[in-house]
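Dropping a structure here in structure tokens format, bear with me for questions.
Note that this complex is displayed minus one protein chain, with the remaining chains in position.
Coming up: subunit A.
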Amino acid sequence: MAAGQQGAIMGFVHRRRRGAELFLLVLALAVGIGAYAAVGIGVEGEVPVDLLGYGGWLAGLVVAAHVVIRFVAPYADPVLLPVVAALNGLGLAVIHRLDLADGTTFARQQLTWMTLGVVLFVGTLVVLRDHRVLTRFTYTSGLAAIVLLLLPLVPGLGKTINGARIWIGVGPFSFQPGEVAKVLLVITFAGYLVLHRDALALAGRRLLVVDLPRGRDLGPILAMWLVSLGVLVFQRDLGSSLLFFGLFLVMLYVATERPGWLVVGSAMFLGGALVAWRLFGHVRTRVDIWLDPFAYYGEGTSDQSYQLVESLFGMAWGGLLGRGFGEGNPERIPYAESDFIIGAIGEELGLTGVMAVLLLYGLIVERALRAALISRDGFGKLVATGLASVFALQVFVVVGGVMRLIPLTGLTTPFLSYGGSSLVANWVIIALVLRISDLARRPAPSVGDSAGEDASAAETTQVVRLP
């Protein structure tokens, strides 16, 4: 094995661990299919008749993804795919459970979207053999992201659903371009920061205890701040606005290692939030509901906090072990299948289930950050960090909102919530992280230190075959 020769200089070579991945995938399928069976037993009193077909389809999807990883990304992280498969399977079962109560068919559509998500996941891994190719599209993807963010504002194309203008409708399909835009924005930020981080990191003056950046370097952060504010004002989408700005701030901080940026950014965010709170009714309503939900619940009030309070009731009713699938009433929560799915899980699986779900999200973020840590190029590091922070921020914003830690902002819970655009975008994110971790864990190309040592030692450059 070639790794043996490099051992002297490299010391450590990552194992592929594809067997561990397969083992975890079997467990993940047990989580997904088991939830589906438990829902059938709990709601209808019998094991669902299509359990074999459904389970087979789910198993086919994840096994296909696993086989593709074996071939095109053999060193990729072994934990990510199983965790994602388990979350997706659990989400499908919970959506199916709400379908049974409401008479809708969201789960079927979600399964279609998951299939498309896995196809795009496989496509990304097969087409993108080296993530560094993406540096070429730094500005193109930035432009595409801005166009995608503007699309919902185009008259005739954009659709306003539940007060937020973040959808585009093409025929019978509606799509949230913001979900794709966040992946493109990560690529743009990473490409930009990897080139300009020295200027952003080193120039500046010291004020009190923090290093403040130069005025002229504030350009990009100002632009990003305006974009986030634009999303907030014109699309009335609090969650995405927070996500985009938070993502940019985290990546800026990671690229420059300067806490000064966090100080400046947080101040700008707080300023913007304060202004938005004073100017816009919908922001103020959210804050009021957050501070005192029961004042807006029940007869004689505007009943605006109905959704939040029902979800709080549900989680309290669920307690430590939950009611069990089919034994609670999560269908009382409006939109329980999308934004409030964590409330539905809290009711039927209890604190124990919610903690497991949050740990799984923690694992995804940890694996992405680990890929960033061991990645050998700055661009890969930044992309992986950015994608990890997208995940972390999104889960924090939506779960924190549902649990009344922060004001509620509409975002989907990754992989759990019903929502095609979000699901597809998240599968692509996982494919990107796997690609970065594959390149990072792969043994470094050997620098000809075994046989050609005598000849090559005197030469200045050596040809290194990139994997």
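In this section, contacts are C-beta pairs under 8 Å (C-beta built on N, C-alpha and C of every residue); 3 or more make two chains touch, one makes a residue touch a chain; residues count from 1.
Quick note on the criterion: contacts and distances are computed from a predicted model.
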item	value
Chain not displayed: protein name in its UniProt record ("FHA domain-containing protein", "FdrA protein", "Ribose ABC transporter permease protein" or "Anti-sigma factor antagonist")	"FHA domain-containing protein"
Contact residue for the chain not shown (choose from A:349, A:368, A:416 or A:430)	A:349
Touch with the omitted chain, as defined above, among A:108, A:282 or A:376	A:376
Touching residues (missing chain, whole complex) on subunit A	7-12, 17, 20, 23-24, 27-28, 30-31, 34-35, 38, 41-42, 45, 78-79, 82-83, 86, 90, 257, 321-325, 327, 349-350, 352-353, 356, 359-360, 363, 366-367, 370, 376, 447, 449, 453-454, 457-458, 460
